[in-house]
Every structure is written in structure tokens, then in C-alpha cells.
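Of the protein chains in this complex, all but one are displayed in their positions.
Chains: A, B and C, in written order; residue numbering restarts at 1 for each.
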Amino acid sequence: MTHGPDDLGVAVIGTGKMGADHVRRIEETVSGARVTAVVDVDRGRAEAVASRIDGCAVHTDPAAAMASPDVDAVIVASPGPAHEGALMAAFAHDLPVLCEKPLTPDPAAALRVVEAECSLGRRRIQVGFMRRYDAEYARLKALPDTGRLGRPLLLHNRHRNVASPPGWTSAMLIEDSVSHEMDVTRWLLGHEITAVTVHTPTPSGDAPDGVRDPQFVVFETDGGAVVDVEIFVNCGFGYQVQAEVVCERGTARVGDGHALVTQTAGHWGGTIAQDYLERFADAYDREVQAWVDATRRGEVTGPSAWDGYAVAAVSAAGVRALTEGGRVPVELAERPALYGT
Amino acid sequence: MTHGPDDLGVAVIGTGKMGADHVRRIEETVSGARVTAVVDVDRGRAEAVASRIDGCAVHTDPAAAMASPDVDAVIVASPGPAHEGALMAAFAHDLPVLCEKPLTPDPAAALRVVEAECSLGRRRIQVGFMRRYDAEYARLKALPDTGRLGRPLLLHNRHRNVASPPGWTSAMLIEDSVSHEMDVTRWLLGHEITAVTVHTPTPSGDAPDGVRDPQFVVFETDGGAVVDVEIFVNCGFGYQVQAEVVCERGTARVGDGHALVTQTAGHWGGTIAQDYLERFADAYDREVQAWVDATRRGEVTGPSAWDGYAVAAVSAAGVRALTEGGRVPVELAERPALYGT
Amino acid sequence: MTHGPDDLGVAVIGTGKMGADHVRRIEETVSGARVTAVVDVDRGRAEAVASRIDGCAVHTDPAAAMASPDVDAVIVASPGPAHEGALMAAFAHDLPVLCEKPLTPDPAAALRVVEAECSLGRRRIQVGFMRRYDAEYARLKALPDTGRLGRPLLLHNRHRNVASPPGWTSAMLIEDSVSHEMDVTRWLLGHEITAVTVHTPTPSGDAPDGVRDPQFVVFETDGGAVVDVEIFVNCGFGYQVQAEVVCERGTARVGDGHALVTQTAGHWGGTIAQDYLERFADAYDREVQAWVDATRRGEVTGPSAWDGYAVAAVSAAGVRALTEGGRVPVELAERPALYGT
Partner (left out) sequence: MTHGPDDLGVAVIGTGKMGADHVRRIEETVSGARVTAVVDVDRGRAEAVASRIDGCAVHTDPAAAMASPDVDAVIVASPGPAHEGALMAAFAHDLPVLCEKPLTPDPAAALRVVEAECSLGRRRIQVGFMRRYDAEYARLKALPDTGRLGRPLLLHNRHRNVASPPGWTSAMLIEDSVSHEMDVTRWLLGHEITAVTVHTPTPSGDAPDGVRDPQFVVFETDGGAVVDVEIFVNCGFGYQVQAEVVCERGTARVGDGHALVTQTAGHWGGTIAQDYLERFADAYDREVQAWVDATRRGEVTGPSAWDGYAVAAVSAAGVRALTEGGRVPVELAERPALYGT
């Protein structure tokens, strides 16, 4: 699939699990962008990803990719320690960046990045804290702002993974996993975190040797809130993220199989959509994307004219049943071979 | 925003609520297509929609739009009685069509469309039964296929709207609303509907004068299933669609605020995601689309480098709390003006 | 366990599954009554039940039991065809009766019972439609009465059993199972049922040969409501009873794992208890009953003084942690042997 000259040309740095997924996303799902370069220290891995895309360059050095006139913007999805260098190169080329978390693994490097961006005098970096874009978190964020529930006092979080990758350490539960809840705390409450306490139960028998899993982390904030996080990366049963904000006059939570559930004034519950364009927004998007994709492949899939005819015939019988009463049989024409059997 | 020469050029016929939404969808959300023409008998309405799109032609006659070399495919979103003409024109120009439901309002016209498509010898039409693309229905469809629950015996449906549009009649509850459940029945069960019975309670006091609302519709199918549909288009409280398949050894339902819930062998419940790319797939899509859109506007929004630094600083404190025990205060540098206050 | 002279002396007619359970209930759970006689055509079965109760007589003829001065009231739990005779005998002895459903299996006999009670000039019979005493149904009944939801229009019911007993017939699904929903319809809506339609899908492969299971039954009522009942007595996965009343401006349902859930004005949800005596009413009842039962057996069970001490010690540490900050260790005395290890 090719793209137009005004599409945003994106270089993706790093073609591991996350980077490869971003390449796929831009090619198949995102409107208005294309991947014009991929970068990986493992050139073979980069080439495998690039081979599926027309006109996609391959580099092993981020700066080389950024020098190309085809690159308008950068996604950094390389390992954390490589981020600082890639970000400084992007600053040098004055390119906007979507940088996967962590910005950098250590605070000193992160502060250097901040200072460099301040020297530029304008923002170039968006950090990949993608929970802010999750529909459930977005509803949670929208709610306490209304003031109906009062000021937030406590924030309970659960964060569970089926199993940790090889080499995962006790510290990585904090740095790589709970870092999401650090961002959620700062974004959702609008507070800075002022102190941290970590409680560690006897590790699960399913945790790798020497890894303290699960952990129970407590934050204090400058807005006077207390935040707790259960992090459990070898829970075995699923990937699960839950959050409950406890406010002065009610709570709101997401992540337990429902959409947003609030509790206030003697009632618990959620909202009901008011319109089919709201309820089925994603279905319409998928329907039209599927039709565009099939049409570009020269195919027709999805519900057929025969399906449309069959429903028209049942509708006519239904209206007769409504107006005349009783049970009305449905008569269909013979199904043409074109529509299968 | 402009598009590439290989994008699919789409003519949208009808620029009412549904047609205008499809135009917006193709321009903002769908990858690989652009709107090259809009058609409406109300030329002013078509022009208002086209004015926001570079190089989008305006027509009052579908056939004129279809004659353009910029038009590769057609979306039909005009009123039902106009569908047959538009579809025949598309056949004449050999263009693929996504046709909003109903295919045509009456079975005889629908059968003429089917026969014309059969004369072409290949499928050109996809009908807009978009529930097949809804994530919940897709899971419901996937499940009974596994055979774990046995053969489907009953299918219970609820279909509720806040209020019906002006001019809605008793027959339109069947033709326009329950037609979705007719397609769901045929698609989900793979059965044809063989008979219809309609039960009508005393209408709600909130129904327009003379409109029988709600109705309770029962289908029989050639696969021996019984299907019931509550249709209630002036329920006042929300737009709601629910379905429960009752099989020989269990049930599965969607639409009551949870994702798919099954009941089998003494247990009720649902599944838990196994991976963050699965759980947060939509969030990643929205994140990258938002970043692309902002970048093309020359802006940077979303989580900032400062947010990345703050999380790195809290992470470092957290790791100290883990390794040294006790409560560890967090020290942040002063926040630069670039990142607001 | 013996009882006081003013306890109600109850004769239980029929000592099958239901009758034996009523005997156990009166002896162990109900306050103010005792079983003074049991009756069964199978004398051995009656004797086995009576042998566990002080001073409980055994009869094979209901009338003989009713003649005893120790019998103040009667529970009829014999097979349906035997009910008419037992009820007429109770009338003859002017005894109040709790009669398991059905009152009688056929309407003519039921009408004779009604006429005989009318001749007495006062009510003697309560029929065992126990769903009226279920906490969930009671909340469902309470709600529509408030008028907030408007007039009831539809009532959806599900009624599922794991497997039917041997000899269960297609007609028994109506007479023995759906009869509960007949009572629920009449009690909940306050309407009489005016017509019945039965839809039968192809039977489940797990239904006994020749039994039409499941069935889908539709009632019309003199209040203009339409009521549907799914009855499925070989569903395999559980015993399940659900009901949803659809009113003009909202719905209320019970039986899907939650307590009462309502939908109205854009929201779905339930209520939250306001008091611990409300939330834990059943726990207090069970606690005190358990203590009384153990005490009468000369035993002490349940939480011990040691448990009380341990909690007092933790409380004291907790108050120190609150007032002084930080982590406060808990010191317990050595646990005496009296309280186990």
C-alpha cells in the first residue's frame, strides 16, 4: 500500500515487539502517516520489517535515518538506555518524537533531555504513556473533574501480568511496571508524588528465584492523597489493570470487566449509551476499514445483497404479522450460486 | 489533509446523518481511502460537507459521480427507496458498493438487485449490517462455533432506543429496527428465518399516538431455533442492544455492561486478557493517531518529557524503598516554564 | 431439642424431598413451631424422619394426624393428586394449611377447594409460591410500585434446571416449572393471564427422548402486558431463575449474580446498603443461632477470647502507628493451650 506525498513520513527506531507493532499500526490502522524508515542495531530484523513496506529505508543508526528528507517524525521504541542518544539526535534534526516509556531509565538522563528540550524552546517529545488514551481511563479522568464526587483522597491500583519476561528483576517491577501507575497518579490526580513505601510479601512460588513478586507500593502526593499499587507480574491468570479513585462523596473504578462503575449516594452503577453511533462507533470504523481493505484487494466480503434481500423478505412477513396477527411464514426465492450455499 | 494517488477514491451518496458520518470516518479514521465525491439531492448540504475536503466533487446525481475517473468505489447512504437506482448505476459502472441497510425497503426490489448482481457474475455489494463488526457480537459469533456449548436452541434479543424520530410508524419498528436482529439471527445461527409472530402489549404512554411500542417479535428458523426480540424505541433511558444465545449446555450473552459472559457447567463469567497489546490495542491506536494528527498540525500534545522525567525520579525512589525499606521521599528538579505549571 | 407448650404444633404431610426439608426447617431454623406429627403412605420413611424428633407422632393417613390435639396446623407436601383430600380434611378439622404447589394439578379440583374454603367463610390455606419470599423478587416487587419506572409492559423470565427428574414430560415443564412464573406474573404485575402461546425449538440433545425441552412460553395479561418464559430443565449448567420487568421508563431485573439492577435515565446499577445491621442482618442471625445451638450442646465454638485479645493488641499497635507514624511491630503474649495452636 502506498501513501500520498503529504502523509507524515515516520522513522521507527527499534523493531522489537513494540516497534514492530507500531510499524504495523501506522501501515494498517493510522490515517495520514507512513513508515519511511526503520532502524535497528540488528540490521536483519529491520530489513525483515521493511521488506513488507514500499519505499521504506533501513538503517542501523538513528541519526542516519533522521537525516533523510523522507523522515518528518520519529518513534523511539529501542531499549531504554538508547533513548537519550536517539532523542538528542531528534533535537539536532528538529524532529517531533513519540518516545516509548521510559523516557530514560535514570532521572539524571531524563533531566538532561528535559533541559535540552527547554533549550530548543518548544516541545518536541511526547512520551508513550498510552493509558491516557484508553477509553476506560479517559472516562475515569473525566469524572472526578466534575466535582460531583468531591476531592480524590485515595487511589487503588491493581497491575497484573501472566508472567514476567526472562531476566525481569525486583527493581523492574517498580521501574517498568509501576511506572505506568506513577503516570496515572500524576495525570489523573494532577498531583506530584512526594514519597514511596514498598511492602513485600513472601514471593509467589511462581516468581523466578530471587524476584520479589508481588509487591505492594504506597505513594504519598503533594495534594494529600495516598495511592496504593499491587504489582504482580507472575499472577498466571491474565493481564489486568484496575483503578479505583476514592473521593469525598463517592468512588469511581475501571478495569473489572465493566466499563466505568461509580458509587455515590446509595447507588452503584454505570451509564448507558444514548445513541447507536456512540454504541457502535468502533463497529462502523471496522466495517468501513474492512470494506476499503477488501476493495483495494479487488474482493467483496461482508454481508451480501442476498443477505439484504433475505432481511427485506423477513421484514415484510414481520409487518404482516404485526398488522394481521398470528404467525406468518417467510417465503424466500432460491438462493443464487453466487452467494454460496 | 491530502492523500496519495493509490488511495481508494470513494463517492458517498447521501449526506444525511449516516452519510456525513461515513465522510468524516474516511477522512479522519480509515487508512487507504479518501472521499473524492459526495452526492445529495440537496446540493447545498453536499457542498457543505465537500467544502472541508480538498478536491472533493459535488453532484446531485449518483450516476454522474460514478462516471468520474476519481471514483473507485461507492458508499450508498441515501434514503432506502433511492437505493435500487444507485445500486443499478454502480453495476453499470462496475463499481464496488458499501450499501447502508436496508438493501431496499421491499423484497421485490431487493430480489431485482440480487438478480442484477448475479448477471454480473461477481459480487459488487456489501450491505451495512455493521453489528457483524462489533467486538462483542464478534466474540458471541466465535463462541458457539467451538461446539463446547452445543447446538443453539434459543436466541434472546433486546433492542432499545431512547426515542423514535418523528414520523416513525409501528411497521418501522420491524423494518428499520428489528431488521438488525434478522441479520444477527441469520449470521449468528447460520439459519434462515421461516416464520414470524408479533406480540404487542399496550403501548407505552411515551410512544407517539398510534405507534405500537414496544413489540415482542418471535422468529422460528429452519435450524429449529426460536428467537425473540424485544423492540422498544421510546424506552427513554438509553440505546441498548443485548443478545443471549442459549445452547444445549450453556449460554453466552453480550450487551449488559460486561464483555461476553458465558454460563456453563456451574460457572458464569468471562475471559481475562492475556497481554497488554491485547488489552490496550485501542489505546495504542488512539495514541499514535493523536500524535500523527498533532504533528501534522505542527503541535506537540500528550505526555511531555517532563512527565517522563518525573516518573524516572519516582521510579528511582521506589527502587530505593524496595531495597532499603521504609519510606523514601521523592525529590524533583524545578519544573521548567515550557511544561506549564 | 424440645419446645414450649405454646409453640405451634405442625403436622407435615408427605416426607419426600420437600416435606423432609420442611421438617428440618421447623426443627432447626423456625422460631415458635415444632413438628408434632409426620404423615406418609410409606410408613417407614415417615418413621425415619420422626425418629429424630422428641414426641413426634407417625401416621399414614392425614386425617388421623389432624385429629390429634397436638396438631395446630398442617403443611401439605405430598404429591399433587393427594392435595385435594388433605385440604378437605384440614377444612373438616378447621386447621390452617401451608400447601406446597400445585394447589391441585387440575383446575376443576382447585376450584372445588376454593369453593370449600369460601363455604368456611374464612381463609385457611396459604399456597407454597415461595418466590414471593425471595429477597430479590421482593425487591423487584417493591420497585415498580413506586411509579418511578412507569407501567410494566413486558416481563422476561428465564427458568433453568440442571436436569429433569426421571419421568418428566413435556407437559410438566408447563405445569410444574412455569407455574412459578404464572404466580410471579400475577403477583408482580397484579394482572390475570388471558392467553398462552408455546414455541418449541428442536429439543436439546440432552433432553430425554420425546421431551420438548426447552420451551418458550408467551403470556398475554388483562393489564396489556406480554410475558415470556424460557423454560429449560436439562440445561446442564445450573439452577437459574431470572426476571426482568420492562416498564415505560426503565427496567429492573434480578437473578444474574447481582442483586436488583435497574436501568433508567441513562444509568444502570443497584443500591448500596446504608447500615451494617442491614448488610450483615443474616450474619448476625446465623451467629446467634450458632451460639445458641452450641451452648445447648454444652460447647463453645466461634471466635475465642484469644481472638479478642489478639485484635486488641493489634488495635493498640495500630493506634500507635496512626499517632506516631511509621511501622509499629505487634507483640502478642504466648498463646495458651486452651485455644489450640
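Simple rule for what comes next: a contact is a pair of C-beta atoms (placed from the backbone, for glycine too) under 8 Å apart; a residue touches a chain by one contact, two chains touch by 3 or more.
Computed from a prediction, not measured in an experiment: that's the story for all the values here.
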item: Displayed partners of the chain not shown (whole complex); value: A, B, C
item: Sole contact to the chain not displayed, among A:His156, A:Arg296 or A:Arg335; value: A:His156
item: Among C:Ala33, C:Ala48 or C:Ala63, the residue in touch with the chain that has been omitted; value: C:Ala33
item: Contact with the hidden chain (one of A:Gly121, A:Gly205 or A:Gly298); value: A:Gly205
item: Missing-chain contacts mapped onto subunit A; value: 150-151, 153-154, 156, 197, 199-202, 204-206, 214, 216, 218, 220, 223-226, 228, 230, 232, 235-238, 240, 246, 248-251, 256-257, 263-268, 326-327
item: Interface with the unshown chain - residue positions in subunit B; value: 261, 263, 266-272, 274
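Assume only the chains that are shown with their structure count from here on.
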item: Distance from the mean Cα position of subunit C to that of subunit B, given in whole angstrom; value: 44
item: For subunit A paired with subunit C, centre-to-centre distance based on mean C-alpha positions, whole Å; value: 48
item: Whole-Å gap separating subunit A and subunit B, where each centre is the average of the chain's CA atoms; value: 20
item: Multi-partner residues of subunit C (at least 2 other chains); value: 263, 266-268
